[in-house]
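A single protein chain has been omitted; all remaining protein chains appear in their positions.
Residue numbering begins at 1 within each chain, and the chains themselves are lettered A, B and C in the order written.
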Amino acid sequence: MKTIGFIGLGIMGNAMATNLQKAGYQLVVYNRTKEKASQLVAQGAELVDSPAMVAEKVNTLFTMLSTPEAVEETAWGPNGFAEILKKDALWVDCSTVNPSFSRHMSFMAKSHNLRFMDAPVAGSKAPAENAELIFLVGGSQVDLDEVRPMLEVMGKKILHMGDNGKGAALKMVFNYCLGMSMVAFSEAISLGKSLGLDEKRIVDIISGSPVMAPNVALKKDKILNSEYSPEFPLKWLHKDMHLATLTGYQQNVPLPAGNVVKELYQMAKAGGHGNDDFSAIFGFMQKLSGQ
Amino acid sequence: MKTIGFIGLGIMGNAMATNLQKAGYQLVVYNRTKEKASQLVAQGAELVDSPAMVAEKVNTLFTMLSTPEAVEETAWGPNGFAEILKKDALWVDCSTVNPSFSRHMSFMAKSHNLRFMDAPVAGSKAPAENAELIFLVGGSQVDLDEVRPMLEVMGKKILHMGDNGKGAALKMVFNYCLGMSMVAFSEAISLGKSLGLDEKRIVDIISGSPVMAPNVALKKDKILNSEYSPEFPLKWLHKDMHLATLTGYQQNVPLPAGNVVKELYQMAKAGGHGNDDFSAIFGFMQKLSGQ
Amino acid sequence: MKTIGFIGLGIMGNAMATNLQKAGYQLVVYNRTKEKASQLVAQGAELVDSPAMVAEKVNTLFTMLSTPEAVEETAWGPNGFAEILKKDALWVDCSTVNPSFSRHMSFMAKSHNLRFMDAPVAGSKAPAENAELIFLVGGSQVDLDEVRPMLEVMGKKILHMGDNGKGAALKMVFNYCLGMSMVAFSEAISLGKSLGLDEKRIVDIISGSPVMAPNVALKKDKILNSEYSPEFPLKWLHKDMHLATLTGYQQNVPLPAGNVVKELYQMAKAGGHGNDDFSAIFGFMQKLSGQ
Partner (left out) sequence: MKTIGFIGLGIMGNAMATNLQKAGYQLVVYNRTKEKASQLVAQGAELVDSPAMVAEKVNTLFTMLSTPEAVEETAWGPNGFAEILKKDALWVDCSTVNPSFSRHMSFMAKSHNLRFMDAPVAGSKAPAENAELIFLVGGSQVDLDEVRPMLEVMGKKILHMGDNGKGAALKMVFNYCLGMSMVAFSEAISLGKSLGLDEKRIVDIISGSPVMAPNVALKKDKILNSEYSPEFPLKWLHKDMHLATLTGYQQNVPLPAGNVVKELYQMAKAGGHGNDDFSAIFGFMQKLSGQ
């Protein structure tokens, strides 16, 4: 079966690559911290020393990195893959980046005779492990058809939103909503607790109610136990809120509520919660209330 | 069957009183605008000229009014019901008010030898008509047991949250979440549209996704058709956000995001949308973006 | 010379009453905490046990209290002065309250055949001691002419803004600007410090520059020494921001920036800085930045 490159083996990337491997794909992988590849290697993946060395061996390359800066460095920096990939190879970037960056990557790729697809995912650790991600795709129909079998072993749904950048755009909208919902929940519960309502009871009632995003309920145990081990680190959600408001600036769209919410994550990050799960904003805001 | 008083026959009150009537209760009703009682009267309700005249005829009185000021005036103002109700009568206030006001009403009622229950509802027009409201109750177990049969013909669920004021507290938390969600949605969709995503498609995707409060989906048609006839008028949601932030002040709880969201509804209200459905904040914010 | 009543002997009230006394007026004073009157008593003031007892002895009464609730209680509560004052007596309220409250006090006073004037002051401790306050007056020209000699021994300037409530209105506008300026300063300096600029130098440059309210410079020493003993306690400035935003709600005026600034003072207050000088918001926000 086909050999695929996979760069970026964090929580998400590891789970996604594992599903590709289980489906029979042969993987060539790279990660800055090599230890994270150990399980994949044990199952037969080839671990190489640089993004460029991945590029030498594949015609289809997935990246799953944490920031636009990391994507740029990995693609175009020293020992980057972009100048090594063969003509007409397909680079599928699953990283959560801003749409203007994604369009820039597309432009750069095309000017180097590469094909590009933005395919960030909705879903965090568990859906990644269970192949239940939703792919939000920007790119051509032909390219999508080519990688569809691979996406289908990692996810349960593919939303093709249009040309390059539109997958990244929808992902940004998703994470924007997620960031807003968790802050709305945090403030609402602080308010309720201050009025004598039982914390566990209102966390249950509100998180299961139609006025709250269902995804918030996934964090109930973390919240009630004040146990914020990272599934989706706060610093990355903060970065996403930052990129969304940056995009608002570029597109001339006012986002007053989102900008304030972004600053609340900023406070939590400056307060030392950047590596906690993003639901730690709940605990941080309770503390701000003296609760 | 028992005779019940019902004061406040707006969109919600009318639907609730109608369900009591259908279940066989005899109603004595009052509304400032008498025309709104016509259907109830046609079905056998007695319409009287003042809150006080309702009070003369019943031992159980429901109120469903739009603001704390309206509740206070109806209860304690000229021709108010509170000084006329018989000793030990039970006043059930279903209005959405702030908890400190509700506790104040409770205090006043008790000092006049009346029983009081705060029982605001979750749910808007359709759930009210279909007897699918959720009652959020603050009051004694005994009083709740007494009116349970009545609540059950108007709603599908009763959440007893504790003593007086705690029903009002939970209702405030609910509407806070609702107000936040609709603004989060409005900003997110503005952002997505500005990036070239198709409006109808992302309204569908986001409103049905786990990062958005399900209740937002109820407003999809209004949003896509820019048709904002009121189910829950924006001015009342704005009032609820105001009362929530006022409560934040009283309880020493910072609500930075909620205060900004409140001001967005304030802008929409100052811009002439107070009597539109609260989902008109969507259209207002699109306009702010020049979309 | 004339006998004058003075109720409320905090930092400001004490200094103001002292100036009246120095000018030869005979004072009858009341304060909840009696010790605060000791200096005035030593100089000849008569200290009595209740607001009502002040009212028995004077036809001109000044109040300088910290909140609308305190004014209401002192005037109309048990042993309040309002029902005791002689017909046509003049009550001059120097407290910082919201305009709608001030108009309500005016209405109440007139319905009890009293005259009312709102005369809050611009200026804090030092201007109060040096008789350099600015009186912001709402009331009739005749009443103002009557008390002008007294105001002139306490202040250096009188701004007659119109009828009752308009003095309170201008005071609210002043404190709004003050609250906003101190937060703007705090954020600006945090930003500058994070970029390696020397704290003392930029505090000097910015506080003395035409882009910053001159009053901020009065707090330079406190800020540079992190010494926040109260001249104007943070909790009262927070109250003023709260009353201003409440007024925004009543008057249908959006105040998005002010509402966020209010919440920053709220955070500082919930964080234990309510009794510090309001410039403690500077230290609080540095801490939020991890500086």
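Just so it is clear, contacts are C-beta pairs under 8 Å (C-beta built on N, C-alpha and C of every residue); 3 or more make two chains touch, one makes a residue touch a chain.
Since the model is a prediction, treat every value here as computed from it, not as a measurement.
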| item | value |
| --- | --- |
| Absent-chain contact - pick from C:3, C:113 or C:194 | C:194 |
| Hidden partner chain, touching residue among A:11, A:84, A:108 or A:246 | A:246 |
| Contact set of chain C toward the excluded chain (per top definition) | 99, 122, 159, 161-162, 165-166, 169-170, 172-178, 180-181, 183-185, 187-192, 194-198, 201-202, 205-206, 209-215, 244, 247-248, 251-258, 260-261, 263-264, 285, 288-291 |
| For chain B, the residues touching the chain missing from this view | 256, 260, 267, 270-272, 288-290 |
| Touch residues of chain A, complete complex, unshown partner | 242, 245-246, 248-249, 252-256, 259-260, 262-264, 266-267, 269-270 |
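Just so it is clear, only the chains that are shown with their structure count from here on.
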| item | value |
| --- | --- |
| Angle of rotation relating chain A to chain B [CA atoms, steps of 5 degrees] | 180 |
| Mean-CA-position distance for chain C and chain B (Å) | 38 |
| Inter-centroid spacing, chain B versus chain A (mean Cα positions, whole Å) | 39 |
| Multi-partner residues of chain B (at least 2 other chains) | 248, 252-256, 260, 263-264 |
